[in-house]
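Apart from one protein chain that is not included, each protein chain of the complex appears where it belongs.
Up next is chain A:
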Amino acid sequence: VEQSPPQSPGPGKAGDAPNRRSGHVRGARVLSPPGRRARLSSPGPSSSSEAREELRRRLRGLIERSRVMIFSKSYCPHSTRVKELFSSLGVECNVLELDQVDDGAKVQEVLSEITNQKTVPNVFVNKVHVGGCDQTFQAYQSGLLQKLLQEDSAYDYDLIIVGGGSGGLSCAKEAAILGKKVMVLDFVVPSPQGTSWGLGGTCVNVGCIPKKLMHQAALLGQALCDSRKFGWEYNQQVKHNWETMTKAIQNHISSLNWGYRLSLREKAVAYVNSYGEFVEHHKIKATNKKGQETYYTAAQFVIATGERPRYLGIQGDKEYCITSDDLFSLPYCPGKTLVVGASYVALECAGFLAGFGLDVTVMVRSILLRGFDQEMAEKVGSYMEQHGVKFLRKFIPVMIQQLEKGSPGKLKVLAKSTEGTETIEGVYNTVLLAIGRDSCTRKMGLEKIGVKINEKSGKIPVNDVEQTSVPYVYAVGDVSEGKPELTPVAIQSGKLLARRLFGASLEKCDYINVPTTVFTPLEYGCCGLAEEKAIEVYKKENLEIYHTLFWPLEWTVAGRENNTCYAKIICNKLDHDRVIGFHILGPNAGEVTQGFVAAMKCGLTKQLLDDTIGIHPTCGEVFTTLEITKSSGLDITQKGCG
């Protein structure tokens, strides 16, 4: 333990040095003169949040006005070291000795809310939170501290954001709203197949948006089949035209790209279509398409560069395979397709391609939808299988060969079993890799300023205020380590980050109970824990799982299968049957799930589900009448007609 614990220890405790005197640092202006008890919070019975808000403002004021602000305790040796350091640099500091003010404990609490650091010393240089004793000395050794001391808002920008995706843009816009000078650097490195796109990042260009639209196109194919049963009359075989669809989707995306540029301009955010690379502290090099380099400086940075699809690293993969980066703007119909991988991207793509009537095979190394509830994942897979998608389980490709060029061409795929020596060969028009995504952080000059990355994944570790190992550099979205890779999460965390940096907000992004929906042909929506995870955390005997199969009313007349859609909730018996996992497989799963997530935020229990009246006839109402527990082993199939 390097720093003093949050509560002032009594005399004689470890880390305590009562004989050392404080306020003796040369040049330091001590806020509380010895012998006089100062208060920072307003006097009177002020336990109210208002008083707390007031204290927060005053602390912010101190931090903003001081070149160096040290929150210290007079007896803390680490605080003393820091004070001595600044003294040796001849720098005047503002010091607040928390043990010498009446409301020191409260100050410390609020500080820990602001900085996520509970200990003293707590050091700010030119408004940047440097950290405690260790971090301050590290910053001194790396030269960062000197740099921070030099810069007196001489930067070009208050904030530069690297990456113009969902997270980056939301952060940029929010910071601009708060009156800051902001720049966004966004540059799409073309995929190995040469695909590139506009502003907005993965979600808009090669993710959620085109994916959901192609999913919708596939659902419409199903709707066309259904419609005959509902009295709509046409006899011809309806064909699907890939080019028409893709053009329409790409047009929509272009309008979104344009909309983003417009909204940045409206908010006076500088947008530069260049690749960003750190060259030294607070300085980034922006290289545009033509190779022209420009340098920009900023007080703070946010990295929001996201991820790109992973390749297999086998012969022919980058040459001949496509990824989700390419699929949505593919100028020709992919034809017979092999999808490699079992991620949600893989299954979603396979699902809609099959929905257009294409011959689709999914090659799966081990399990479907890793990280998701496996019972649900298998149900997603088996529905796809029943609807024409072929699965090759426990195989991995080892070589891709081109047999014929063309649009599409012909590729031969050689694959081997993961369990034995068996190899198989297949010929496809298109091979789509969807085996995972990697952050692209290794060519950003992060090492030059000391931003640590996870060497294995390339992701950037951050604390719960999205701060990297370098105090003025933050990371949001898919590039940050251990966070859900979802657009709304990135948007939320980017926005909240800006509010914390430039507003008076302390609200942190809450990563608990983040919902998601997999837009496979039968959609899968979930929130909270997978069954496996719940058992691991809470033990099976402490859980009650309610489940049922159901038959959406619209499916009955359409003649679609019964006993396919499925609903499941996982309740914690030790906590009033609180719902800790919510899972639904059925049409409109995303629409159904959202409201339940809000309810889970408010502490949803099984009793509340039972007390809530259903909306009839919907799929969502199934959760208000769940009766059968998994442990009972009772039959959940719905019998034929009624």
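We take it that a residue touches a chain if its C-beta (ideal position, glycine included) is under 8 Å from a C-beta of that chain, and two chains touch if they have at least 3 such contacts; residues count from 1.
The rule is simple: contacts and distances are computed from a predicted model.
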item	value
UniProt protein name of the chain not shown, from "thioredoxin-disulfide reductase (NADPH)", "Protein ECERIFERUM 7", "Platelet-activating factor acetylhydrolase IB subunit alpha1" or "Ribosome biogenesis protein BOP1"	"thioredoxin-disulfide reductase (NADPH)"
Touch criterion as defined above, residue of A:Cys76, A:Ala217 or A:Ala350 at the omitted chain	A:Ala217
Touch criterion as defined above, residue of A:Val204, A:Ala299, A:Ala530 or A:Leu549 at the omitted chain	A:Val204
Sole contact to the chain not displayed, among A:Thr287, A:Gln315 or A:Thr612	A:Thr612
Listed residues A:Pro334, A:Gly525 or A:Gly581, member touching the removed chain	A:Gly525
Omitted-chain contact residue, chosen from A:Gly198, A:Gly381, A:Pro408 or A:Pro515	A:Pro515
Where the unshown chain meets chain A, residue by residue	166, 200, 203-204, 208-209, 212-213, 216-217, 220-221, 223-224, 226-227, 229-234, 236, 238-246, 248-249, 252, 256, 259-260, 263, 356, 486-489, 491-492, 510, 513-517, 525, 553-554, 556-557, 588, 590-599, 601-604, 608-609, 611-621, 623-624, 639-642
